[in-house]
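Missing here is one protein chain; the remaining ones are kept as they sit in the complex.
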Amino acid sequence: MNGEAKAGGQEVKMMKLDDLLQRNVYDVDEEPHIVVDYSKCDKCPTKPCVYLCPAGCYTLVGGRILFSYEGCVECGTCRVICPMDAITWNFPKSGRGIYFRFT
Amino acid sequence: MRIVVGIKWVPNTQAVRFDPKTGTLIREGVPSVVNPHDLPAVELALQLRDRYGGEVIAITMAPPSAMKGLEHVLGMGIDRAVLITDRAFAGADTLATSYVLAEGIKKIEKDIGKVDLAVFGQETIDSSTAHIGAQVASWLDWPYIYYVHKAELAREGVLLVERRLEDRVEWYEIELPGVISVAMKALKPRPVSLIRKIRVKQENPVIVWTNKELGLDTRCIGLKGSPTIVSKVTFTPEVPRKKVVYKPRDGLDAAVWLLEQLAKDEKAGKVIERAVRGEF
Partner (left out) sequence: MPGGSTPQKFDVIVVGAGPAGSAAAYLLAKKGFKVLVIERGRGAGSKELYGGRVYAAPLREVWPELDKEAPIHRWVRKERISVVNGETVATIEYTASKPVSFTAYLPELAGWMAKKAEEAGALLVDEVRVDEIIVENGKIVGVRSGDDRVYADVVIDAEGANRLLLEKLGMVERASPENLAVGVKEVIKIGGKNIEERFGLEPGEGLAWVLVGVTSGAPGGGFIYTFKDTVSLGVVVHLRGAIKAIESGAFTDHVYKLVEGLRIHPYFRKLWADGDIVEYGAHLTIEGGLSFMPKKLVAPGFVIIGDAAGLLLNTGYTIRGVDFAVYSGKLAAEAVEEAFNKGGPTEENLKVYEEKLRDSFVYKELVKHRGIEKVMKDPDFFTKYPAMLTLTLGKLFEGEYEEPTILEALLSSAREAGVPLLSSLLKLLWVVRRL
């Protein structure tokens, strides 16, 4: 909860991204709609996806990219910014994935 | 074959949050979904129809909003659906629900034709009782097998099912008509098809029955027909988990990766440090 965000100048902390994503509604497909070719990621010098995927689907583990699609909000940023053309990107099938309500 | 498959329209429990201040569930704006564990049952029924011909009829007891869920499974390829909806059915436990579903199947037999097989999912994500398949079988007095992964016709009127348990695989022959429950994740459900969904919209193949059509004794349905008492529910705190898949090159790589993951975690990292220092 947003319990820390008290009025009146008290210290407030950033939430973890995972906790933010918990607020969303998903119907996650068993089959990933995005496939990442890690061998290309290993050669990528900047890895902008780590910073710019709003859902944090791309994380660095021991210097290597690790991708998980479950929290994806289907924005398409990774597809556009990937300098290595390492991402096979599509929308989920059958209405699955993110379900926005208040956006 | 005429196959009936049971569907439950459930709140998307992943999205239902627990309000620790009020002790209640926050359901506002949370859409419902077809119970995910019903989808392998739908898939199995469709595969049997694709192989042996006939039709698959989805059946659900739900408020009218469940039409969206029926459209989803009709879009997957279900031929038609029965929506049993009436305020008289509200507040039902599994006993009253299975009674209504069994009576629904009997009415399908009367109105449409003989039913060979009823298929259910293993359980629902909102109550996890796993009662319905067994209870429907009891009401109908049909044989019942659960944890089914595969099914095919052994010969006319006999279904051969594969049942996978932790330590073994079992095969059963079940005389039709019968009831089976399909194990969670046993089959990958097919996607919604464009042409099927167009047909759904054009033909609206959903039959709606209220208790006027079913004519069931009101003492046996809804809240009155439900002996189950939920005395208390407490919620365990939510543990956010990030599912990750790692394809290791070999066993060593997998072990190193796993240790790296654990080391990143504050608590687990300390445990590993102590383990490395030989403190255990």
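Letters A and B name the chains as they come in the text, with residue numbers starting at 1 for each one.
The definition used in the following text is that a contact is a pair of C-beta atoms (placed from the backbone, for glycine too) under 8 Å apart; a residue touches a chain by one contact, two chains touch by 3 or more.
This is a predicted model, so every value here is computed, not measured.
Student: Given the full complex, what residues of chain B touch the hidden partner chain?
Tutor: Here the touching residues of chain B are 29, 31, 46, 50, 68, 72, 75, 77, 190-199, 201-202.
Student: Counting contacts across the full complex, list the positions on chain A that touch the omitted chain.
Tutor: 1-2, 5-9, 12-15, 17, 20-21, 23-24, 27, 46, 48, 50-56, 73-77, 79-81, 83, 89-103
Definition applied: only the chains that are shown with their structure count from here on.
Student: Using the average of all C-alpha atoms in each chain as its centre, how far is it in Å between chain A and chain B?
Tutor: So the centre of chain A lies 29 Å away from the centre of chain B.
Student: Under the touch definition given earlier, write down the residues of chain A that touch chain B in their complex.
Tutor: Residues 1, 16, 18-19, 22-28, 30-31, 38, 61-62, 66, 68, 70-71, 93-95, 99, 101-102 of chain A touch chain B in their complex.
Student: Tell me, which parts of chain B touch chain A in their complex?
Tutor: That would be residues 12, 14-15, 17, 20-21, 29-31, 33, 36, 72, 75-76, 185, 188, 191-192, 238, 240, 242-247, 256-257, 260-261, 264 of chain B.
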